[in-house]
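Of the protein chains in this complex, one is absent; all others appear in place.
The chains carry the letters A and B, assigned in the order they are written, with residues numbered from 1 in each.
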Amino acid sequence: MAEHGQRSVPHAQADEFDDVELVHPKSFLGKYVWSQDAKVIAIQYGVTAIAIGVVAVVLSILMRLQLGFPNTFTLIDPSSYLQYVTMHGMIMVVYVLTALFLGGFGNYLIPLMCGARDMAFPYLNMLSFWFYLAAVIILMASFFVPGGATGAGWTLYPPQAISPGTPGVDGGIVLMFVSLCVFIAGFTMGGLNYVVTVLQARTRGMTLMRLPLTVWGIFMATVLALLAFPALLVASLMMLCDLLLGTSYFLPEMLNLGEPSSHAGGTPLLYQHLFWFFGHPEVYIVALPAFGIVSDILATHARKNIFGYRMMVWAIILIGVLSFAVWAHHMFISGMNPYFGFLFATTTLIIAVPTAIKVYNWVLTLWRGNIRLTVPMLFAIGFIFTFVNGGLSGLFLGNVTVDVPLAGTYFVVGHFHMVMAVAPVLVLFGAIYHWYPKITGRLLDDTLGKIHFWVTFLGAYAIFYPMHFMGFAGVPRRYYGFGLTTYIPDSIQTLNAFMSVAAIIVALAQLVFFYNLVRSYFRGREAGPNPWHATTLEWQTEHTPPRHGNFGAELPVVYRWAYDYGVPGIKDDFIPQNLPPDQVEKSEPLAQMSRGRLSL
Amino acid sequence: MAIAVAVILLAMGSVLFFFLSPWYLTPLASNWGTIDDTILITLWVTGAVFLAVNLFLGYVIIRYRFNRRRRARFDPENKSLELWLTGLTTLGIAGLLAPGLLVWASFVSPPKDAHEVEVVGQQWHWSFRFPGEDGRLGPVNNRLIDEHNPFGLADDLAGQDDILVTTPHLVLPVDRPVKMVLRSKDVLHNVKVANFRAKMDMVPGQTSSFWFTPTVPGEYEIVCAQLCGIAHFAMRGRIEVVEQEDFDAWLKAQDTYAELAQLAPGDPAAGEEHYNNCVACHGPEGQGNQALNAPKLAGLDPWYIGRQLWLFRSGARGSDENDRFGPLMRPFATMLPDRQAIADVAAHIASLPDRAVQVSLAGGDPERGAQRFRTCANCHGQQGQGIRATNGPRLAGMSDWYLERQLQNFRQGVRGRHREDPYGNQMVEMAQVLVDDRAVSDVVAYIMTLPQPGAEVASTSPGGREE
Partner (left out) sequence: MTVTLMLLAVMMVLFGGWLFSHSLNVRPWLAQTADVEGGQLPPAVTAPRVGLAVFLAVVTSLFALTVGAYLMRQEMGHDWQPLAVPGLLWWNSACLVLGSVALQFAWQAARRDDGPLLRGGLLVAGGFTIAFILGQGLAWWQLQAAGFYLAANPANAFFFLLTALHALHLLGGLFAWSRSVFRLWRGATPRSLLASVELCACYWHFLLLVWGILFALLLNS
């Protein structure tokens, strides 16, 4: 693809909109540690999230070892098993996926894609990362307090989260809630930045409807997160009061292993409502950025405009709004008023419509495209396949009646891992392969990338697809072992062993990825400014990697949407967003091959 | 190209896996065939969409693979196609939702003639309550729960004739709708029988309910489907579905609250007479005798002694063919004529002086054992003092050789596998945590370091925490 030269892109004239005051520190510490540059903060977020993600992967392997080969490892007792379950879930959902998509990719891409010098409030942005780091450290510290980390399940339901009989009630659970509060405070600082930057700091010509879908996805996810995280904050504070100050927000008259507790009158379901009021939007906080990023990867690597851009934007908005009206589908069998089931099943299945539209539009973007099977594209296709699977299994759990036998079984585990773990993680990998050349100036190795993709994609499917069948068979989740259970066939044990082996292989394959990251940083092929021939602004920067301030002396002006691929009658098969219409080179009439509609 | 092949093969393989795999819903044993129908409808619809989307995806990847001489078609929107797809999806979704809501409507409205059973969850078992002759369940409050009032029944006439079943073993009549009224003593629980399909969480501080009609006589396993602490996986019960007359007979044999309250407490004096049969092996003061394989009895709570005697007597313990010493106890247990005699002898044992025991085993590492013991502590107490509520007997101050043998018995399923021994079942599950002989001797060594009778309780505990 080197035969297309990088065109020089004219920038806008005097830039009266550039009102962000940038701090350009000289020292190493100021440049890379206490940096206020969104790109450096993005990398700090990314590295921290990946590091803690590795911890979470190790925890999942420990779980799989116990499930696949029960009673073999002295290290793993029921307490530690539950601790692994809890910490794996919480770390992955909040500290890895949320942080990586919003803190990592949000920070890197929003200013670049909007054509801004930096985030609206760089100092706050820096503070956001340090709060996040503190939250991570507090969370990790909970492994080392007496009693260890909490083992209440990532949902941290009362009363068991703060009652004896659950690991980590002494210190782990306190640190968990404190860490969540710090995380939320830090996230709010970052989130304000992302939203304000998208709303206020777009460059000239960048209308909302010209934003790349990546920005749309991250933007809407941030809005959701800003409004949903307070629910978790309130719930955390109230739980801490119940635990430390003896209030009874959530705890009713009850016993603690036979001894009467001093609490009275509280209602555990209140916590569940608050938690899922956060928890369901959280699913979309992770999913929407993935939707956005995958759209851009598909369009770029299929050399085709995104199909139905407006529908995609509307779907993102609609999913965002609706995601606040579906939370109780996590509680169909929680003992809440069963009549809520009618309402929440309906809203839940309604949200499937915009989600389905997104899937159709991805596939239709590939349709009649010119698909380059690059590594990011492979991951994007892997995402579509996985997401279709996970989305469809969601129709089981969202439909209240079907949920009754399946709730609390491995069907749920299979479903949410497909839709919320494997699918977004495939996008994350795709995104890293896609943007690594911009971040470092070098391409990641293709062969290693393909090995990484195939093992991860097929391996993850081998882990999580069979779980649905365990769910049909009624195998309950969060079980340390299935010992004397009679209705569970012994063949499930074979299946579990198989899944564990697959999990270990997938985990090992990530070493290839890390090796690739490090090796390519030093020895990778030089990428040039725009290796994928993409249209969006981050590929049009003067320097690669972009310097502090992102663009040269002047900010780019945007003349078109982000998806001018394969426009008929044009020499190249893409037109950067900031290329003025009068500078677009027309193709020779003879060479014109496209049959598409004329747009200019 | 490989990716297109992979997508197509995976899509078809996934569907094939559904048809070929041995794992599917457990055989239905209730009226909720309609739930299975909704699952089936969802399977067909989603399966069709899954295949259609992915096969099309695979086709597209092959058909529109990169070609240097070709351009993608510039195709921003196609209103009619998008409208069609949206419309079809909406129809499909409505087709899934409508039957779901219809079935839910019947799920939330139990039939008028359903009989009520209250299920009480606690860490880590269930108990059951039937309304008595008045057909009403008496009012309850968790505050009132104590040893003599395990259900927390209020002082109300309606509760006096309630029938209490404290073992996690429920009998239900076939073909009669039953409404399960659920509550919890401590944390969240669930009562799930896979074959019945219906289930619901049990929440402390409120009641919840669901209903079903058992349709197939037989025995079904209850498991917990809501995380409830470390023994969540070992929480088991069973429901036996029988003909109406068998059910009536079973119900009649259970105690009412009033009857339980009237049971005379164990009489140590009367028990002494029965205890004479035990002296030869267990010693006059219940101190045990290792040479005769007779464990120490003094210091054990009456409820535990009573339960074990009952198990020996009924053959639920000591009847395994690999059990070397348990069978020796059985004839002595059967010499006790009735429940009262068992209570008396247990009361007598409780009155025996509790003396410290000597360490008789070497080789265990108490420090490693302390790590293992944190699992045990949840039911047996941080000091191994035993907790009535969790049915965990006292461990501290008992003979180490006996503890080790029993742990091995549990691990190997020699003890505790009998279906009438629910707490033994749990112990079998928990004993699997001790993965080898060394782990067993470590944990026993640690138990021997726990404070024994006569010693100061708090100050000598090395790793334990005050309860």
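The rule is short, and it goes like this: contacts are C-beta pairs under 8 Å (C-beta built on N, C-alpha and C of every residue); 3 or more make two chains touch, one makes a residue touch a chain.
In this text the structure is predicted, and so the values were computed from the model without any measurement.
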item	value
Contact with the hidden chain (one of A:Tyr45, A:Phe291, A:Tyr309 or A:Phe513)	A:Tyr309
Among A:Pro70, A:Gly89 or A:Gly320, residue touching the chain not depicted	A:Gly320
Options A:Val223, A:Leu392, A:Ala421 or A:Ile439, residue touching the unrepresented chain	A:Val223
Among B:Gly13, B:Gly47 or B:Pro76, the residue in touch with the chain that has been omitted	B:Pro76
Residues of chain A in contact with the chain not shown	17, 19-20, 120-121, 188, 191-192, 195-196, 199-210, 223, 226-228, 230-231, 233-234, 237-238, 241, 245-249, 262, 264-267, 269-270, 273-274, 277, 305, 309-310, 313-314, 317-318, 320-321, 324-325, 557-561, 563-564, 575, 581-582, 599-600
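Keep this in mind: only the chains that are shown with their structure count from here on.
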item	value
Euclidean distance of C-alpha centroids - chain A vs chain B, Å	37
Partner chain A, residues of chain B touching it in the complex	1-3, 6-7, 10-11, 14, 17-18, 21-26, 34-35, 38-39, 42, 45-46, 49-50, 53-54, 56-57, 60-61, 64-67, 69-78, 81-82, 85-86, 89-90, 93, 96-97, 99-101, 103-105, 107-108, 122-123, 141-143, 145, 182, 184-188, 190, 192, 194-195, 197-206, 208, 220-221, 223-234, 236, 371-372, 374-375, 378, 387-390, 417, 425, 428-430, 432-433, 435-436, 439
